[in-house]
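Notes follow once the structure below has been shown.
Note that this complex is displayed minus one protein chain, with the remaining chains in position.
The first chain written gets the first letter, and so on, giving A, B and C; residue counts start at 1 in each chain.
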Amino acid sequence: MKKFINKTDNILLESLSGFATAHSDLVSLNLDPIFLTRKQKATNKVAIISGGGSGHEPLHAGYIGYGMLDAACPGHVFTSPTPDQMLAATEAVHAGKGILFIVKNYAGDVMNFEMAAEMLPLANGLPIESATVLTSDDCAVMNSTYTTGRRGVAGTVIVEKCVGSLAETGADLPSCKALGDKVNSRTASMGVALTSCTVPAAGRPTFDIGDTELEMGVGIHGEPGRRREAMREADAIVKDVVNAILEALKPEQNSEALLLVNGFGATPLMELYLIYNTAAKLFSQHGIQISRSLVGNYTTALDMAGASITLCLLDDEIKQHWDSPVHTAALRWGK
Amino acid sequence: MKKFINKTDNILLESLSGFATAHSDLVSLNLDPIFLTRKQKATNKVAIISGGGSGHEPLHAGYIGYGMLDAACPGHVFTSPTPDQMLAATEAVHAGKGILFIVKNYAGDVMNFEMAAEMLPLANGLPIESATVLTSDDCAVMNSTYTTGRRGVAGTVIVEKCVGSLAETGADLPSCKALGDKVNSRTASMGVALTSCTVPAAGRPTFDIGDTELEMGVGIHGEPGRRREAMREADAIVKDVVNAILEALKPEQNSEALLLVNGFGATPLMELYLIYNTAAKLFSQHGIQISRSLVGNYTTALDMAGASITLCLLDDEIKQHWDSPVHTAALRWGK
Amino acid sequence: MKTSFILSAALAIHDSILNHETELESLDRAIGDGDHYINMKRGASTIVEIQAELEPLTPDAALNKIGLKLLSTIGGASGPLLASFFMGTAKVIKEKGDESVQTYAAAFAAGVDAIRQRGKADLGEKTMLDVLIPVAHQFTALAAANAGIKEICISLITTAEHGMLATKGLIATKGRAAGLGERAIGHIDPGAKSCQLMIEAVCNLFSTQ
Partner (left out) sequence: MKTSFILSAALAIHDSILNHETELESLDRAIGDGDHYINMKRGASTIVEIQAELEPLTPDAALNKIGLKLLSTIGGASGPLLASFFMGTAKVIKEKGDESVQTYAAAFAAGVDAIRQRGKADLGEKTMLDVLIPVAHQFTALAAANAGIKEICISLITTAEHGMLATKGLIATKGRAAGLGERAIGHIDPGAKSCQLMIEAVCNLFSTQ
């Protein structure tokens, strides 16, 4: 394992300190427990808090700021944060209209956020209201026999962006949750790994994969996916991913959509755009009109070489909230 | 070699097509010869054209747009573009106030742009005026006995941003060139590789590097650097890079500076921020006040794991042009 | 149960976890995300570190504090589950107040039940519950039959081992491995393994007291 680290135990804190320093105009870092908030606390809005294991940067701290998150709670690498973090973040950012937790659907994240929600403190004598949007866009895992539901992956960024935009308008908690659930239900993703990631504390690759293999449907923690396959040309790989997404979303003809091609951390932009090129063509051959795009490293898996494709079916509301101004470290426009 | 590609011969075109489709609001792609321009041709300004070998994405096409480049000429992977590309781009974007070429200082780039400049067409009966800013921020290569000068690397982004901003004000060609030269002279960079990149057409790593080695001062094409070293902890590596930069720039006490930590393509953001954390501390220990920051993949070397650190000494003019609005695929603020 | 026993048990658990680094790590690498060993180690080490704080507490307060500490230390899926176990256990110990084997069995069962509720999971889903539920049943049955401590310990070690090994043949329907379908078959669940190790460590300690 070759990484730019000092001690594996310190990687998170050192990296977050760098993040907070580099973006000191945007975010503040709290230690013990660890959470990050906007530099300027927002008022009179639903506070949006997300979080999850680290190693998916810029998710989530990179999305703190105007039009997106109010706070993020980073756990250890690939390990969900603990309730004390969410509670402290809640105290720091709640602004009178309740808390919306955006949580990727993993047992650990779900349970830790759930326990936090059960323990929320009082504000002005009343318990702070909260709701949770569980993201579950990963259609790699077929949902038939399992009861845990699909995993939350790169589509989470779209949920956070849209809900963050709506919250900025002063919308109430149920409306924010409803929009988040809607975006999630209209979003599907699937990823492909060419190499494994290496968790710093483990010091070696999470999975073994041959020089002529790929993992189809890999999770953003290097979890195994649908199947191990022979490496093929990009067009063939992308086609399978696109088909899985189409099968999951079953979009109507002439649906308008946002296409996100997401790198897992070690995939050059050149390849991501090549993937985008094929995916966009295939989707439009299936009657889908791609009117919004995002290409880059937005939900990573440490140093994994690989990429995921996400399609989000737009409607006027989602489009409006996607387009609205956002000012965070990793996503910025209109401001 | 595992990459998301179809045929190696097509990788550039397919990737550029994806780029142009994903950013169709911003850029247009011309084929035969290949160059990209802003969607909306700018008028009455110096046209800024850059270019170079591909594989450094988002450099340069990712910097086309308001406040930065008018056109970019991508060569094959790691191979400088050819003069016909620059000539065609010139015809497409010249807007009455001359052309400024921004060229990274490599023999191939210099000669190809030079030949283009010598062959510029007439406009209204007069040859189109041009000037060239050669970027040479890579202080890995010590300049003593060699006559070619330092290489241009990630600092090029800062030059393109500042010159692009000035050109937007209607400034004339000599002023734009002067600002570019000034920014370049106040900027120094050095990179470190943990792994080699793999040029798709070659199909195997450009250099061999052991599991416990790093290449200090590596070039953005995987050229060997100052020396091969034993892998060490991040702080020790960063210290050497920071010292090399300080030695190259010899900044005065209390200098204000921009700190850019640039990933080479396969380095997770978590590690880049960790590097930033150490670099920012070390620079401030040397009396440098970091007031602007940029952390991410801005000048890559395909799939190389590694990073470079760039310091640019600010003055009021540079700061103003760094801060001004920019709207490109890879850099966007204030708009 | 004395608080001093809880502290010794925590130490024994800590040592057993650290002795099984490779196994725990590779199990979670195979069907999870590879962090289970690190999570368990972080939790176990923290409890060892706060020994001095735990020492003066009553057994139930110590158990509850362990739960809270694990809750804010482990994270992941195992964090809230193990935390729920200790907090569930603490409640029964506090209520009953005695040091009978029946109380211990009831406390253990309550802890397992808390995991079950928190994780919304049950037997056969390829989780730690495949160790914990059979052990709780067996513990309750043996305690009801007034079996001796030694006998109980030997039996629970075996039950835990069977439960752990049985996860090998299962498809996961809860936790991270639920995404794997058939591919999970052939691998022991990491949480089941660490629970088996913990039960073994504590039973060995108990039977040598």
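As a working rule, a residue touches a chain if its C-beta (ideal position, glycine included) is under 8 Å from a C-beta of that chain, and two chains touch if they have at least 3 such contacts.
All values reported here derive from a predicted model rather than from experimental measurement.
J.: The complex has one chain that is not drawn here; which of the drawn chains does it touch?
T.: The chain that is not shown is in contact with B.
J.: Which residue, B:G67, B:G180 or B:G222, contacts the hidden chain when the whole complex is considered?
T.: Here the residue in touch with the unshown chain is B:G222.
J.: Determine which one of B:T21, B:S50, B:T90 or B:N112 touches the chain that has been left out.
T.: Among B:T21, B:S50, B:T90 or B:N112, only B:N112 touches the chain that is not shown.
J.: Sort through B:H60, B:H94, B:R151 or B:H327 and give me the one touching the missing partner chain.
T.: Once the missing chain is taken into account, the touching residue is B:R151.
J.: List every residue of subunit B that touches the chain not included in the displayed model.
T.: On the side of subunit B, residues 33, 53, 75-84, 106-108, 111-112, 114-115, 138, 140-142, 145-148, 151, 199, 201-202, 206-207, 219, 221-225 touch the unshown chain.
In this section, only the chains that are shown with their structure count from here on.
J.: Rounded to the nearest whole Å, what is the centre-to-centre distance of subunit A and subunit C, using the mean of the C-alpha atoms as each centre?
T.: Each chain's C-alpha centroid was found; their separation is 32 Å.
J.: Taking each chain's centre as its mean C-alpha position, how far apart are subunit A and subunit B in Å?
T.: It comes to 29 Å between the two C-alpha centres.
J.: Compute the distance, rounded to whole Å, between the mean C-alpha positions of subunit B and subunit C.
T.: Each chain's C-alpha centroid was found; their separation is 55 Å.
J.: Any chance you could list the residues of subunit C touching two or more other chains?
T.: Residues: none.
J.: When you check subunit A against every other chain, which residues touch at least two of them?
T.: In subunit A, nothing touches at least two other chains.
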